[in-house]
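Read the structure below first, then the notes.
Here the complex is missing a single protein chain, while all its other protein chains stay put.
By letter and in written order, the chains are A, B, C and D; residue numbering begins at 1 in each of them.
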């Protein structure tokens, strides 16, 4: 636990600073009310009303997120393997070759199905 | 000490389980399931510390993987039905009944 | 030569052959079926002739491992009781085939368009195989297999070829039987487990179960299955429906043979496997039997439908048979066995003749008939003889058996303070009631002025004569000279009773002699 | 640096059947990626079928040449013991014939991502073809089944559970016709499945908390030494049970089954109803016998209740069904109840191996008949796809006597009529249960069999004794695959119903040594 205590200390410092900045922001500046100023910015035209919850996004982002999760998980396995590589010996190498090959197969599939293309 | 973590994990699990049962939006239901899985992870890690072996932490790894796979599959399914029906409420899914 | 296996195999092969005939070869199908059934009959005769009544109890023994894991054998053998019942089946099937010649054609007035003719005859042959198998099985598991499998062809025969309410009747029939069968299955499994002999062979299981409570439970498992099958009051309600809706031929086999499996099972399995329990439950069974006798008879009187009426008479008769079995005297049991055969013939003729009538007139209602004897004397005559046999007129076959049952029951010793003579006396009223329902029905159908609707009725044609003649001959013949049958039956019955250890005659053979002479 | 980590060893030879299936699945993905669209199916079919057949051959080879391994492989994670080999064989056989059904014809949607009724969908349909991803997905599911039934620790079991389920969730949503229904089934299956696996996982966590290990043998010995007076353990076991009962569709966790079976493409339903059930029972046996064997006095009463409830619910609710697939689903629930009887009937080693052998045999017979029945269902069609509603089946016996006859035969096998495989299956489970002291359960089982028989018979009545509807469904001319499935299933049902001894011997042999601890 002691290893994490300093992080807590730093977090308190940084968090305090950030919260403080956000909190005093309204008080440090002038206040000149202007209706147009309080609209969302849209290059000067009337802002498009945005649905609560953000509306619907292109599916593309979801696919990217999914792919991120998949590969991030792969990384989770690569790190311990890399750290313990010397002790695992050839076994570790064989298994990781299989693992990466499998991932690459899925990767190739995604690629060919245009999962990696943007538009 | 570990009891607190266990209570927390049980609480999270219960929240998740209740959420699955009472919420109507498929995505929220799904999030509740994920919450349950993460409650399990917490329990595993806690027990790993309690027992002084690494099995629990290891399991947490795998659970994460599984949860990730589940997210991928689940969202794909939910998005498909959402596109069809323009609604993610599980109450609207009512074609199958006896 | 494995006679019994052959007996089972021949109809199965025949059934397959019939089923595989090309479409439209209906006539050929019928002929093949008839020939096969006659071959079976011939083989059965050969078996019967070679059977030695004084020999071993079980003859033609065949035992092969079937499913060693379960201790199940392909175990076949016959004793006298089984033999006569197999013979009964073998005789009835060709007769039924002949009688059903046009049943499946769908030419009858109220008959809806029927389906495949060859399927019907194929099913008939399958049923024959099952019937022979069920009587010949000495492995209890095998017996159960035949017992259940037998339902399926009969179910389809009723359901596909029966009357207006056929599907209702078929389902009712199947579910009742299946339910009973499953109870029996539990008992069979329990018997196997408790006996711990790793075998289902009947001879090896006799006398193994000694614990009285166990015996009682297992007895109930078997008995309820048989009581439903037989059918004994109050498990009888499926029979009138099934028999009334079934085509005449199927009804003959249903009532004539299938139901005998119930009474046969009581005699063979309930008594021998669980003698103490059987004795314990005897009063109860006798009560049920007597109620059945009287109830069946009374209800029969009130029927308006010929086939239902005959079905109710059968319920009454099964009461007699069950009473004979459970009275557990040599006379009553032998009488009951004989009754099974005789009832098969007499009810068979009744159903067949009723079937002829219905086929001609297109109605099963008694009220739609009248004066048949004037326009179709042979038909009416056959009807009368069968009916009289049903009411046990002396000289006709049923009389001997009914008399033996009553005498046997009357003479049995009082057990637990109940004098069984009481049952015999009450049962006798059944005989009187029988006279009422049979004669009244005959009077309404065949007597009196000729109804308009039957005015043009044709008498028996050549085929139908061939159907009725042998059965009538058997009824009369066995009425006067039942000795050959009794010779075969008595030793078996005595062995059975010896296993139950209640017979008053310790030496079987002289008893048989004596009885034979006595009749 | 850290404590030395021993490099683990893996018995690749023993795991080869499973690895082959997974490998074929991976190759399948590669085919999807690289092969041109028009060639994909032509490559998939042989790869899939050959891998399944090859895996089966490897199992035989393993059993014949090396015998049954006596120690768990892969550092105790996977137990390739006798029952596992038998279950693997069963799963592979069932998977193989389900595969014949799956690759049969256009059961699957052309473009899953297209909204039903949209122009995109019409385009996809016009282009022809279907998602060939079905093959690798199914192979992954099958591989998961193999792993699930042989997992020797709870973690592997959980992973296998998901590997098995996730592809199935997807496959459920791929029906070509009645897409909405299919998608809905998929969502329901997914949400409930994920929910239940959450329970399984939490149960696993609690058991781990109790025992300090997730190894089944380790849990067993932990139970032996502590004595099992721990609420943590009880809750854990209960939650584990919930997860497993869900998978086998035992009441009160059966609700998903009818919905999913009805909505999913029928070949997938066949795969689920046969393979998944077999695999799940493998896992149930391992958890309750191997890990919790010392706790049997505690779980047995609950199991009694579950078994009874399952049989009764399955049998009674089936009566009210009007859709053939729903009815078969309820029937599957009832059969799961019958199988649970076998799970309960534990005792000494001999008793256990008797029960186990019975369960193994039952699984095989039920699985094959089920696949056959669903194969028949795929063939009865009208304009909107399969004619699911029972009223549409009226008079099928007149229109197509052979098909109706075979279906009736399957139904009779479900009902357990003698001379069908179903009878011996039931017998094989009931008989040891009686000697194991579960007579009461057997009686309930028998009664619910009788109730169940009612609705099977009802279908037969409908098919044979009712007049056909004027615009009734047509019976599709079966493709070679479907015809083969129906033939194989019917033949197996007959052969196992008349001469079951060889297979029984196999099951006995497989069960004789029980599970590796």
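Here, contacts are C-beta pairs under 8 Å (C-beta built on N, C-alpha and C of every residue); 3 or more make two chains touch, one makes a residue touch a chain.
The rule is simple: contacts and distances are computed from a predicted model.
A single chain of the complex does not appear, and UniProt lists its protein name as "NADH-quinone oxidoreductase subunit H", one of "Phosphate transport system permease protein", "NADH-quinone oxidoreductase subunit H", "ATP-binding cassette domain-containing protein" or "Na+/H+ antiporter subunit E". Although one chain is not shown, part of subunit A still touches it, namely residues 2-7, 9-11, 13-15, 17-19, 21-22, 24-26, 28-32, 37-43, 47-48, 50, 54-55, 57, 61, 64-65, 67-68, 71-72, 75, 78-79, 82-86, 89-90, 93-94, 96-97, 100-101, 103-104, 107, 111, 116-119.
In the analysis below, only the chains that are shown with their structure count from here on.
If you compare B-D with C-D, the chain pair joined by more contacting C-beta pairs is B-D.
Of all the residues in subunit A, the ones that touch subunit B in their complex are 59, 62, 66, 69-70, 72-73, 76-77. Put simply, subunit A touches subunit D in their complex at residues 84, 87-92, 102, 105-106, 108-109, 111-113.
The residues of subunit C lying in touch with subunit D in their complex are 65-70, 115-116, 119, 144-149, 151-152, 155-156, 159-160, 166-167, 170-171, 174-175, 178-179, 182-183, 185-186, 189-190, 192-193.
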